[in-house]
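These notes concern the structure reproduced below.
For this depiction, one protein chain was excluded, whereas all remaining protein chains were kept in their positions.
What follows is subunit A.
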């Protein structure tokens, strides 16, 4: 395997003696999509900021590959409304050529907003703009802090799909924070469940059965995530009736519903 893009070695961040991030070890390689999940106040954003070098760490070591280009999508783009700024100008500040900027905007599907003011974008458009800006830099590592914030449910799935595609096109590593457990479980290679320390990590399918995961998120959440991975042996038509293959739609749901949990 190639050298990791970023290595966190026993990284600890303390605020007033209270550890926000406690001895976390983590490697991000090219091609990885790693998602950090965890309850509020678990130190997810702090960990990401430590990785980026934005947050001074109190213990351990953060090693970034030399010459690493990072594309960062911060949690929100709260911009001072007193600063007049168009999408075009904001993209140009990345220092990349006009062509590259337009291409990146097109890739995230907001090329039609090139002349719009950044102050008039919706939450979803802002996220796509930030992603486009990160993209224009041709990053080795893409770091996203809750990229699907303010994006409706269909948009969220599309956004995660886009992130996967970008990973393949750029051959970059991806590390992100997410709250959308269901989408994460469906779209991620590796999940890290953080609660100050790494309470469990692994592949989505395995992690939902991990006792530490269940303890952190509660039985019902863990089950609902596991349910998401069940194998459907039937589909529903628009009325909610079960459609079993091509057979009669008259079957009632309760009888034929054989959810297989794994």
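To be clear about the criterion, a contact is a pair of C-beta atoms (placed from the backbone, for glycine too) under 8 Å apart; a residue touches a chain by one contact, two chains touch by 3 or more; residues count from 1.
Throughout what follows, contacts and distances are computed from a predicted model.
Chosen from "Carbon monoxide dehydrogenase large chain", "High-affinity zinc uptake system membrane protein ZnuB", "Dolichyl-phosphate beta-glucosyltransferase" or "ABC transporter related protein", the protein name that UniProt gives for the omitted chain reads "High-affinity zinc uptake system membrane protein ZnuB".
Contact with the chain that does not appear here is found for just one residue of A:12, A:27, A:94 or A:149, A:94.
Touching the missing chain, out of A:12, A:27, A:58 or A:117, is residue A:117. Within the set A:66, A:82 or A:219, the residue that contacts the chain not displayed is A:82. Listed residues A:23, A:103, A:137 or A:164: the one in touch with the omitted chain is A:137.
Where subunit A meets the missing chain, the touching residues are 49, 52-54, 70, 72, 74, 77, 79-80, 82-86, 89-90, 93-95, 117, 119-120, 133, 137, 143.
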